[in-house]
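Sharing a structure with you now.
A single protein chain has been omitted from the complex, and every remaining protein chain is retained in its original position.
In order of appearance the chains are A, B and C, and numbering begins at 1 in each one.
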Amino acid sequence: MTQPDLRVTIGGLELPNPVMTASGTFGYGEEFASYVNLHRLGAVVVKGISLQPRAGNPPPRIVETACGMLNAIGLENVGVDRFLSEKLPYLRRANARVVVNVLGDSIDDYRALAERLSDAEGISALEINISCPNVKKGGVAFGTDAKMARAVTEAVRNATRLPVIVKLSPNVTDITAIASAAADGGADAVSLINTLLGMAIDIRSRRPRLANVVGGLSGPAVKPVALRMVWQVARTVSIPVVGIGGITSAEDAIEFLIAGATAVEVGTANFINPRATEEILAGLIAYLKEHRLASVRELIGSLQLG
Amino acid sequence: MTQPDLRVTIGGLELPNPVMTASGTFGYGEEFASYVNLHRLGAVVVKGISLQPRAGNPPPRIVETACGMLNAIGLENVGVDRFLSEKLPYLRRANARVVVNVLGDSIDDYRALAERLSDAEGISALEINISCPNVKKGGVAFGTDAKMARAVTEAVRNATRLPVIVKLSPNVTDITAIASAAADGGADAVSLINTLLGMAIDIRSRRPRLANVVGGLSGPAVKPVALRMVWQVARTVSIPVVGIGGITSAEDAIEFLIAGATAVEVGTANFINPRATEEILAGLIAYLKEHRLASVRELIGSLQLG
Amino acid sequence: MEHSQTRTSEVVRSERLGSDIFRLTVLAPWIAEAAQPGQFVMVQPADGQDPLLRRPFSIHQVTGAGAVQILFKVVGRGTSLLSRIRQGGQLNVIGPFGKGFALPSGVEENICLIGGGMGIAPLLFLAKRLIGRSAVVGCRLVALLGARTGSELTVLQGEFQQLGLATAIATDDGSSGHHGLVTQLMLQNMAPGDAWRVYTCGPHPMMRGVVEICQGMAWPCQVSLETMMACGMGACLGCAITNPKDPNSYLHVCKDGPVFEMSEVAWR
Partner (left out) sequence: MEHSQTRTSEVVRSERLGSDIFRLTVLAPWIAEAAQPGQFVMVQPADGQDPLLRRPFSIHQVTGAGAVQILFKVVGRGTSLLSRIRQGGQLNVIGPFGKGFALPSGVEENICLIGGGMGIAPLLFLAKRLIGRSAVVGCRLVALLGARTGSELTVLQGEFQQLGLATAIATDDGSSGHHGLVTQLMLQNMAPGDAWRVYTCGPHPMMRGVVEICQGMAWPCQVSLETMMACGMGACLGCAITNPKDPNSYLHVCKDGPVFEMSEVAWR
């Protein structure tokens, strides 16, 4: 049998295959270069970048939970300038397709970041992390309010020629409403889910296990919630959906594709198996062959109901 | 050292200890009687009861997930009449404190159930499951809308002399708003969390693993989310909070108490270890002794911040 | 109030009966004493939370020494973990659960046990309970066993024969016995005019085939079903199956079964 066709398109961005990395779990790519051929991945989504460098939260920042982990990294990053001068060149040399995850405290931040990154060579798309608190609106996350989500999306949309992927927070009553708002605001795609807000307590000291008290839950534990949300959103919006959340194996990735995701991002699994992305890609190819599917696109949204 | 004082009070209901069972995971109590002394538990919360018997959803109804499970039982139950005639007598003979979890499709259903159960002997409190879809309002769950949550609570409050515990859904943007609405409506306590909405797909058949497509996620996987919500709600409302979600060990239960829960309910863990509740109680007593706490009430809400 | 045990038990024997078929013998006198053929146990494949839920297994045999046996095929993580347990290891087993096979009240019928794959497991226990009875009046006691390949049946067939049962086997690959389905053995071994009582356990399509024949011959037949189970003890309501007698309710395999009269089951 010939090799199945793995290409997918996310809002004008053609990817050789649908396996991407999730922001914040793959560093700036270079960290994994001795395990994974970066060029072979669908795309590398880098750690969230802000206008100014951020130190992040005080430690402890991570704690393991049942089939998952909580993190309160606090969006530590080198800032857009150092990203462009120190991190991007490596990714370009490695011939990776680079998606830059961006974050800000205000709409102006997002707009400025989009402009700045649009001028750079070697960036394939922007992923807008709207789970951050809007400091101008009293700290309510952009991603939990449809109006704010739309406003951020519009601002970025108008500031860049790059494909815009809006990354949704799962900590909402109705994620389809936020997804629709992003689509209305001009997003080329949505990606979901970001982490679920969680907490853990040290019963000996009676203190939170994270200095930040609460943190984001990721890993296999969240997969059922993520898959449900991806399915709901894929049925609602007409733009492509990128599935994220607990993907550890090819089987997991295939579930997301069947639920309607056009591509997937692998997150926490990279920590446990730094070759997870390549192995998931290999498993996906094997599945397509076994099921005699000529193209991965036949799988996308192929869930049979009733 | 003398035995620590384990008594807690939930809205007028005094319990000998804070370890209860979670609705739907302990049958009608009798199923566990050869494993657990029902009288020794804080209370037995029975499977959700509706006015009429319900057949529930078609199979498959359950699927295992990473450190959790999805269920779409569909609220199968014997109905209030058979509950009173066939199930309650056993629990009374076993000297269990009985909390009846109730569910309806409309406010009238909830009111009628509350009236009916108030007339019966041997019921200690009602737990109002507001995660059900409101059929009169197009199927939006009562528990995802603060106004509807308040209205249900008020209706039940006015229909019964029993303590009213409102059980909250975690599938919301801001659970403190729903908790406050329940408190404003006259709830004596809130319990949380019910299950997180999730999904799983069989990649061979490309069908949902649950006939109902989506189901409720429970078990250790959800514990971090549950604990975070309990902490948020306990800081917000002045009525007692009952913590639920992934509690498997005494350590888990203690985390919820420290976060501000006055009592806990043990759910999915009963399936794995039918003696889980008694073992959690024993572990709680051991912890209180080890930490020289004379009363469990010293633990409740004792989280140290900063 | 009876106090059922939840502590772990010692594995006193671990056998490999085929490339992916294993048998564990576990010391649990409180289960062995109470067990009836057709009942099952809930087994925790490993400590920790992966996998989270217990796994149901038919009681394959009980011994006078208070041991319980399970026979299983490796199909996923839980059974794979179980297959790695060696003699001297620990296993957490609770039970017995469910409604087993109803033994015939009289002894005047011929009895046929029909097992496919791991569905053979409960039939050995059942055979032991039946031999005493049928010997009395010289009725026939037959076991028809099906498997993918012959090697999977060698040990088991021997054990049924040792008990004195006439056995016939069928294999998917024809490597041993009849090449084909175990149902095809029925008419060769069970004279249509005779009074037969049938007990069967195995893959759903196989049992449907057995039931069709039994319905045609008006032979009473009991079937043992499998569903996903979270608790095994009637609490989770996860093990529902359609109730052909009442479309407004479901049966629950762990409590109403796993053994049902063939008429109680909807055989689409």
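The definition used in the following text is that contacts are C-beta pairs under 8 Å (C-beta built on N, C-alpha and C of every residue); 3 or more make two chains touch, one makes a residue touch a chain.
Since the model is a prediction, treat every value here as computed from it, not as a measurement.
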Out of A:E64, A:E86 or A:D108, point to the residue that touches the absent chain in the complete complex.
A:E64
For a quick check of understanding: of A:Q3, A:S34 or A:S238, which residue touches the chain that isn't displayed?
A:S34
Which listed residue, B:V36, B:A66 or B:V266, touches the chain dropped from view?
B:A66
May I ask you to list the residues on chain C that touch the chain which is not drawn?
46, 48-50, 77
Over the whole complex, note the residues of chain B touching the chain we left out.
66-67
Residue-wise, where is chain A in contact with the chain that is not depicted?
24-27, 31-35, 37, 47, 53, 55-64, 66-69, 71, 73, 76, 219-220, 248, 268, 270-275
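Going forward, only the chains that are shown with their structure count from here on.
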Which chains lie in contact with each of chain A and chain C?
B
Using the touch rule stated at the top, which two chains are linked by the largest number of C-beta contacts?
A-B
Mean of the CA atoms for each chain, then the mean for all of them together: which chain is nearest?
B
Between chain A and chain C, the Cα-mean centres are separated in Å by 48
Note: chain B sits from chain A at a C-alpha centroid distance in Å of 34
In angstrom, rounded to a whole number, how far apart do the mean CA points of chain B and chain C lie?
36
Check: chain A positions touching at least 2 other chains come out as 66-67
What are the residues of chain C that contact at least two other chains?
49-50
